[in-house]
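Removed: one protein chain of the complex. Kept in place: all other protein chains.
This part shows chain A:
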Amino acid sequence: MVLLQISEPGQSPQPHQRKHAVGIDLGTTNSLVALVRSGMPETLADQEGHHLMPSIVHYTDEGASAVGYEAAEFNISDPLNTISSAKRLLGRGVSDVMKLGDQLPYEFQGEEAGMPKIKTASGLVSPIQVSAEILRNLVTRAEASLDAMLDGAVITVPAYFDEAQRQATKDAATLAGIKVLRLLSEPTAAAIAYGLDEAKEGVIAIYDLGGGTFDISVLRLSRGVFEVLATGGDSALGGDDFDYAIAQWLCAEIGMGDSLNPMEQRILLETAKAAKEELTESDEVQLEVLDWKGALSREIMDTLIEDLVAKTVRACRRALRDAGVNVGEIDNVVLVGGSTRTPLVRKQVANYFEVEPMCSLDPDCVVAMGAAVQADVLVGNKSGDEMLLLDVIPLSLGIETMGGLIEKIIHRNTTIPVAKAQEFTTYIDGQTAMAIHVLQGERELVDDCRSLARFELRGIPPMVAGAAKIRVTYQVDADGLLNVTARELTSNVESRIEVKPSYGLAEDEITQMLQDSFSYAREDMQARALREQQVEADRMIEDLEAAINKDAEALLSDEEIQCLKIGIEELQQLRIDTLEHRVLARQIEALGKLSESFAARRMDASIKNALAGQSLDDIERS
């Protein structure tokens, strides 16, 4: 017997036509799945009643043997085959992963264009495969809950995830056999869960304090589009640090030394965690650890975690500054992550932002719930006037032009999906191929941005420099994935590439790239100007040499030729020596003046040639 859900008036689905879509919060520590039932988003529990599923997969020689809580049990007995925090590795390159090496106990093997793999009992496993196991498990849970197959899912990713990390997330879903309706940024999902997308305008801060990570995002909602103004945070700060601070206090109270055995450490941490959770509701908690009895008040706990909370507030301040927004402009603050249940956190957040934070929904579930709402709209269970949310790209996408410069084709914070085209041309006579270098970043020079892909357009018909018209189109789909097409317009030769970079950027690297683009703005401008003059100098030297070879003997005296040749040499030397674009520009101008009369004489000569043998009447008539 099929079980029914309540529909909106007039929208009862036809039998067997019901569409099922879920929202999935694929987290570093825990993952969740949610769906909309009778118009209400709710997270789904497993058989044991757990909503959260630890993002952990255990491998044996027979493959992935356990996922979630079952896998977590192997954490201590079989750490090398029990993979957690795979999200930190998604879309990263081998070198990025090596930097994380200290934090992660696994053995890595890099190969296949930079994709890192983890050595396990069942062979090499990629972070994408680990994530796919987690997703598959959640989908199985959802399908059991719906008693039906899924039509698709919305999966959330951190706002700072770049192309490679988004693509890796999508690949994991594909591997798990899930149709991805949309990748949605986590802060945006949290805002949707609170229905903030129904307002037309507003600035929203999303304060996300999980077990081991802290993220702050500032979003601007305008005309139904969430724009990410800034992201910040600390990838090694979370509720676990609160536990640790309390455990240290316990240790001191009990009078235990520094050298605790692992067993004692665990007992202290577990007691600390339980005390922290109890102090969310009560003002004081009685504790019994080993032989010690005592009490911990909320007041004391607050002093223990004060510095940690202050650290998050400082990160908020930085994020607001990056976003160029004053505290007073923030309309809403949304709390996400289990650690925002801590009263001191709520208090400090309210103090800093000067608004009461939104916390009526379970902070662990908010992101998945928002994703479920979006999934329900995308799969077509809502009427057409429901707003479709749009996302923006985090960093500008550009193309390399002459001289190692970047021409931005799609600017950062452009809403997606988007397609933009720009026309380029050939640089040399008879050029039949053009290299297209796709880059991401805010800086002016290729070396300072991130290379995403390179490809070549071949088969351009030979023409004089500047005659070919090559239209390069950048298209970013709704998930933030990029397609680049290059087409020569007279011959219609075309070449395209789907950008699927093999490694990704860390959050702090993106932040760094953005900051660099501001702090190096002046240098970048100078560098761009210099490169432009260098390209100009090269062009002038090339043209002038060609002209001398062709016409100098007929039109110039030896002395004049010599004079021009010296001018060319001087410019060549200066092109190499100087870093001052103005100096180079002056020299180019000087050589231009020097060759003016030569150019004039060439012009006269070619006109004379053209007119020779024609009567004046013919010319006037034509």
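The rule is short, and it goes like this: a residue touches a chain if its C-beta (ideal position, glycine included) is under 8 Å from a C-beta of that chain, and two chains touch if they have at least 3 such contacts; residues count from 1.
The definition used in the following text is that contacts and distances are computed from a predicted model.
Participant: Absent chain per UniProt: "Iron-binding protein IscA", "NADH-quinone oxidoreductase subunit H", "Carbohydrate ABC transporter membrane protein 2, CUT1 family" or "Cobalamin-dependent protein"?
Facilitator: The UniProt record for the chain left out of view names it "Iron-binding protein IscA".
Participant: Which residue among A:L44, A:L250 or A:A272 touches the omitted chain?
Facilitator: If we include the chain that is not displayed, A:L44 is the one touching it.
Participant: Return the single residue from A:Q5, A:T401, A:T432 or A:T485 that touches the missing chain.
Facilitator: Answer from the full complex: A:Q5 touches the omitted chain.
Participant: Based on the whole complex, identify which of A:E107, A:D147, A:E498 or A:D604 touches the chain you can't see.
Facilitator: Spelled out, the listed residue whose C-beta touches the missing chain is A:D147.
Participant: Residue-wise, where is chain A in contact with the chain that is not depicted?
Facilitator: Counting over the whole complex, chain A touches the hidden chain at residues 1-12, 14-16, 37-40, 44-47, 141, 144-147.
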